[in-house]
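Yeah, one chain of the complex is gone here, protein chain that is, but the others are all in their spots.
The chains carry the letters A, B and C, assigned in the order they are written, with residues numbered from 1 in each.
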Amino acid sequence: TDTSSAPADAAPDAKNLTIGVSNLGKNFPFPAAIVGGIDEKAKELGVKLVQVDAQGTAEKQANDVQDLIGQKPSGVLLLPVDSGVATGLADQLKTAGIPTVAVASQVGDPAGRKIEDVYPGLVALVTQAEVKAGRIAGELAVEALPSGGKVAIVEGTAGFAEVKTRSAEFLAPAQAKGVDLTVVARQPGDWVPDKAQSACQNILAAHPDVALIYNQSDDMAVGCSKAVKAAGSKAKVIGVGGSKLGVEGVSGGDIYGTVCYKPKDMGALALQVLYDQLTGAKKRDAEFVTYDTPGITKANVADCAPQW
Amino acid sequence: MTEPLLELTDVTKTFPNGTRALRGVSLRVAPGTVHGLVGANGAGKSTLIKVIAGVHPPTTGTLTWRGIGRTWRDPGAARRAGLATIHQHIPLVPALSVLENVFLDRGGFRRTPAGRRAEFADLVDRLGYPVDPDALVGDLPIGARQMVAILQALAAGAELVVMDEPTASLSEGERRIVFDAVRRLSGQGTAFLYISHFLDEILELTGHVTVLRDGRVVLDDPTAAVDEEILVRSISGRELQAAEAVPALVPERSAPVRLDVAGLSSPGRLADVSFQVQAGEVLGLAGLLGSGRSEILAAVFGDDPAATGTIRVEDRRIHAHRRGFGGDRGPRDAVAAGIAYVPEDRVRQGLHVDLPLWQNVSLPYLASYSRGGAVPRVDSERAQTRRAVGDLGIVAAGIETTPAQLSGGNAQKVAFAKWLYGDAKVWLLDEPTAGVDVGAKADLLGLVRRLAADGKAVVVVTSEFEELLAVCSRVLVVRRGRVVAERTAAETSEEELMMLAQGLGTPAVRDAG
Amino acid sequence: MPAERRWPESLKLSRAGVVYALVALVAVLTVASAAQGRAPYLDPMNVSNILDQTALLGILAVSTTIVLISGNFDLSIGSVAALGAALCLSLIGPIGFWPAFGVALATGALVGLFNGVVVQFVGINAFIVTLGTMTGVRGLVLIVTDGRTVTPPTGDGANALRAIDAGRWITPNLYLVAGIALLLFAGWRLWTRRSIGVRDAALRSKAVLVPGIAGIVLVAASPVLIFTVQLTQRTTYLLVLVAVAAWVLRFTTVGRRLYATGGNPEAARLAGVAVNRYKVLAFVLNGTAAAFVGVLYSARIGSINPTGLTGYELTALAAAILGGTALFGGVGSVLKSLAGALILVTLKNGFNILNLGANWQGLIEGLVLIVAAAMYTVSTRRPTVRATTE
Partner (left out) sequence: MPAERRWPESLKLSRAGVVYALVALVAVLTVASAAQGRAPYLDPMNVSNILDQTALLGILAVSTTIVLISGNFDLSIGSVAALGAALCLSLIGPIGFWPAFGVALATGALVGLFNGVVVQFVGINAFIVTLGTMTGVRGLVLIVTDGRTVTPPTGDGANALRAIDAGRWITPNLYLVAGIALLLFAGWRLWTRRSIGVRDAALRSKAVLVPGIAGIVLVAASPVLIFTVQLTQRTTYLLVLVAVAAWVLRFTTVGRRLYATGGNPEAARLAGVAVNRYKVLAFVLNGTAAAFVGVLYSARIGSINPTGLTGYELTALAAAILGGTALFGGVGSVLKSLAGALILVTLKNGFNILNLGANWQGLIEGLVLIVAAAMYTVSTRRPTVRATTE
């Protein structure tokens, strides 16, 4: 982990820096919060931002990057819509000679590339480790069900990389500790609370004895917790994200636990990394930069000040 | 003279495309009278009644209704003021039932209040035309739709009923029904403004007649003061034979058979229809509304998926290789075999109302206008269309106009013109003269004779028995999907055809069923 | 047309195909779920869940049906619903729940009015206009929320919000209800047939006996066979809306004029129907219903995020069209649209119950959609035989 920062006046041309931000979509709260962090940091550092917004589609992001290159920014923060698609974009930016930091999502197929193995040509990748977050959620699950039980998973929209990464090591802690967690249902909640609520209603109807439901995002955990309550089930609900709703749910007791993401800090950190690169304060080459994503339950809820 | 119910003064109407349809028309309709309005196709009759009904605002001029100057905000305003109109294009809602269409303009709270069915039954009784109140209008043939439109106008209980060619798609029997209704109601005080191309109707029915020519009033007299000749002259502006009394061509016995229909059946529609048409012959189909005449033509053309039987065009069997005759294969084979078909519902079946005239005219034989069959020669399409406009006397601003901008009769001529310059050997004409004015009707009938003279085989369906007798050499009478009698034109009369069509055969009937 | 003919007519496959498709789907799911050894698919709890999950979509399907009948098209309702939710949630704090609710509905109505006026009076294609408002209103949502998830402040306002969706109502035993209904029906038949002569005795006895006996059996069995469903408040809203809309469309002049407006605007106008007013009002209704759905959504979830309710418009359209509503106006039934919505929801519910893998759900959903539509399209097709009347 690297959180070092250089003084704002490290380089003489610091005030003339124009940094392009290719955002995956401000209509999604998580990237919107990252961009919020970038904005604040940019004011602090006095750099100018050119922001383009992909509205959640990879093909728009390809156009955005093309338009950004046309404006010849000093560096680019790339928040990929899709990790695989982002490799082509990173290549283009590299060809154009623009230093690039990837933020929030890996560049390169997550199935074939470890997250720490940063795509060559990038200055750095600043992100939370998704697979690890899933593992932390798994630790929460073991904590919640020390003697094991039936588990359901509510996934995001099929086709998102997070659907795989956040589940990849979810069961690992249980296996390590010899706790028997049996996944009886695995259904999509499409990242949104209403669909997750329906999915949980239905899962509980089919498996009234489910003891824990792991939702791949806090939004879905919130929706799911309503279904659990309405059904009078004792199932514990776990989310990922540390969003305002999720943290409220944890402190209110509706949600057992979540994994604390800090998008604002991450955005600020990413801009700092790029700034350091451009000013020469600290040069990096394909470095993996991350921050801590602790598991949160009612016991330590104060440790996670929600940033989105 | 009594205070007129409706008075128009110096009404003009210029369409956005520059067409001046009305050039200063003044007209007075007295209460309780039947007022006739006649004129050639495109003279401006429909435009005039649209102005009266509040469909088009006049460009200039005034409209006085019951002594008060009015500007209708919309057609509803005219209707509420007591002025019901039957438009030429029969605007009804296809997806609603007959009952709901008839009472479409009714307010109130309940959709079908108690007593509405009784009111409908009453109305139907008064008109003397039975129609299923629950049938969907979209399923009705055009003649039945026309009757529903008439019911709708009568149901409004209006003081003035405007009728734009109400009988154009009706056969003799239904026409009588309409006449009787008009007479009865006018006797009870309802005024009528009655448009028709049938001058006998005008002379028989109306008390006053106005003739329009090129958007101007050229005659405005009590009917008693005019006769057919005077009317014809003022309509066309020239001397003209009303209906040519030329005897129909009788083909030589040895002339080859061009169309041979044997055992044509279609469940619920047609039963065992067989006939032959020789080169040079015009065969007529007579029958009542819904008797199945149109269905025979449609089946021969390959537009009836349920039809069975054999059809030969000059010894070549068509529609044989399929279960039914339907889909788009049927018509394609028919066209390829040399059949031309003018369907009865020109808007739905015969025209592309938003394509220019020349693209409408060239469509059936497009390949023949094209280089390599693939790239149409626009110049020759246009030239051919200009020729059709001349040949058929189509009144249009030019060949770039669309059928949507034509008067009813002129649109009908376009539907005919489509087939004119191909090399069809067999012609199927379903009401080819519906809505066509006297002058043009004579021209069209002349054209049919010329087709026959050129060795074509022609089958004509027309609801005017007089016209059938004038142009056909032989007539088949159709009733309930069967051919019930056959007559040569020379040996029958309108009266006999009427009797046969109604199933009141004379002892001499040769039953074909 | 005699009553005993009209009733079965509306139950014919060609008339109520979507209902049969729904029944077929439920049957398949019941068998599949039994084969997997799960609780009966149609147990009261799952039925309650399905109804609850249909509520919001169902409301939109109903109002979308009305727009379609009027001969228009509305893609904006997903965005409008999100805007309604965002406005209501962000205004509860400053101005309290009921005013916020009012603002949300008024805004929905206003967007509908805008759609209607632009479509009818400027004359732009409804597809492009409502695609424009869909995009623009979604933009407004983004502005109102600034990209964040909005939650209401805790307190009276939030409680009032929750209250509009919190109720639950347990039905009486539906076997008993059905039994009583059948008995009443038999009685009514007996009464209406009083005057029919002897030659109808056989028919009469069947028409009365069948429902009568069925009713007695059901009532007798009701102490043992128990089926009570829990209706959530939003389900109740849906049922009330469906009932009112179906009644208005079917039994009032407004309904006739709306169908006429969509079926042939020119004919309607010539008959004095205020065509523009009907078309505009349909949009207004749709916008208002969408905002209401947004508020219900936020009451249920307690929050709205900027992308919430995206794509609802297509699902509502699919429900309506699955229910046989024509895309081009003049034809449609809110009851059948409800059945269409139930098909879509039941399918997803079935996926969850059967735990079908996410990768396979799309393929199956697509196929079911087409098969369901095919099931009754094939049977609705114009009968080859037309009766000859003269």
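Here, contacts are C-beta pairs under 8 Å (C-beta built on N, C-alpha and C of every residue); 3 or more make two chains touch, one makes a residue touch a chain.
As the structure is a prediction and not an experimental result, all values here were calculated from the model.
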Candidates B:His56, B:Arg106 or B:Arg474 - the one touching the absent chain: B:His56
Contact residue for the chain not shown (choose from B:Arg110, B:Arg184, B:Arg317 or B:Arg332): B:Arg332
Contact residue for the chain not shown (choose from C:Ala32, C:Met45, C:Leu113 or C:Leu131): C:Leu131
Among A:Val85, A:Ala172 or A:Ala286, residue touching the chain not depicted: A:Val85
Subunit A residues that touch the omitted chain in the full complex: 23, 25-27, 50-53, 55, 57-60, 62-64, 66-68, 70-71, 81-85, 87-88, 91, 109-111, 157-161, 163-164
For subunit C, the residues touching the chain missing from this view: 73, 118, 122-125, 127-129, 131-140, 142-143, 146-147, 266, 314, 317-318, 321-322, 327-328, 358-367, 369-370, 373-374, 377-378, 381
Touch residues of subunit B, complete complex, unshown partner: 15-16, 50, 55-57, 87-91, 301, 303, 327-329, 331-332, 334-336, 341, 343, 346-355, 359, 363-364, 366-367, 370, 373-376, 398, 400, 403-408, 411, 418, 435
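Note that only the chains that are shown with their structure count from here on.
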Graph class of chain-chain contacts, one of line, ring, star, complete, other: line
Subunit A and subunit C, separation of their C-alpha mean positions in angstrom: 37
Whole-Å gap between the CA centroids of subunit B and subunit C: 44
Multi-chain contact residues (two or more partners), subunit C: none
In subunit A, residues with contacts to at least two other chains: none
